[in-house]
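Starting off with a structure, shown below.
A single protein chain has been omitted; all remaining protein chains appear in their positions.
What follows is chain A.
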Amino acid sequence: MNVLELRDVHRTHGTGDTAVHALRGLSLQVRPGELIAVMGPSGSGKSTLLNLAGGLDRPTRGEVRVEGRVLAELSHRGLAEARRRGIGYVFQAFNLLPSLTAVENVALPLELDGVSVRKARREALRSLADLELTHLADRFPDQMSGGQQQRVAIARALVGPRRLVLADEPTGALDSETGEAVLRLLRTRVDAGAAGVLVTHEARHAAWADRVIFLRDGVVVDSSGPLAQPEQLLAVPGAGA
């Protein structure tokens, strides 16, 4: 079954002459073990797509399903629970709570979900360790660099059993080595059975995905799956020219 499915989704902001059509009939299916990258110029609807997939926004028309359930049909509580349990987000603004340490920030979604403090802390430490952030566990956000905060936010998005991971330019504040490490981690998590949607303007990051879709003006203009025979690409480019 698809973890995420969008069916002919439209999202319009405003009405009449000033209406902005952020998405115009987008359909998308993401299965477990599949990582989708979304690329497109600024304003093409990438963040709108992620917000809809995460239940932070509702479509004007069409349907968004997570694990088969139509998000718009869930109660406020049902939606909050689905978000906390099943969906991990990394956003452009990483919004850690300033009054909590790194490990407390990462443990928060689990605690909100009723996991015991001790167990939540253990899982949070594991998630931090995955990102090689153990040494930052007891620091507060204002004691960390932007890149460090970003990685803590990623640890938080990946903590616990997430079925759907949504990331909007998650590598923005990171140097290229760290950015690559984050992608590797995302890939590992998806390979273990989660579904992922990654918005990025970096082609080398999008390249970690199984499928790359290109948005323009709120519609998919193209998509790129893997080639059948990677061997074909092994000749060094330009060598035979």
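One rule holds in what follows: a residue touches a chain if its C-beta (ideal position, glycine included) is under 8 Å from a C-beta of that chain, and two chains touch if they have at least 3 such contacts; residues count from 1.
Here is the rule we go by: contacts and distances are computed from a predicted model.
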Among "PadR family transcriptional regulator", "1,2-phenylacetyl-CoA epoxidase subunit B", "Oxidoreductase probably involved in sulfite reduction" or "Sarcosine oxidase subunit delta", the UniProt name of the subunit that does not appear here: "PadR family transcriptional regulator"
Among A:V70, A:A192 or A:V221, the residue in touch with the chain that has been omitted: A:V221
Contact set of chain A toward the excluded chain (per top definition): 20, 39, 41-44, 184, 187, 203-204, 206-210, 212, 214, 216-217, 221-227, 230, 232-233, 235-238, 240-241
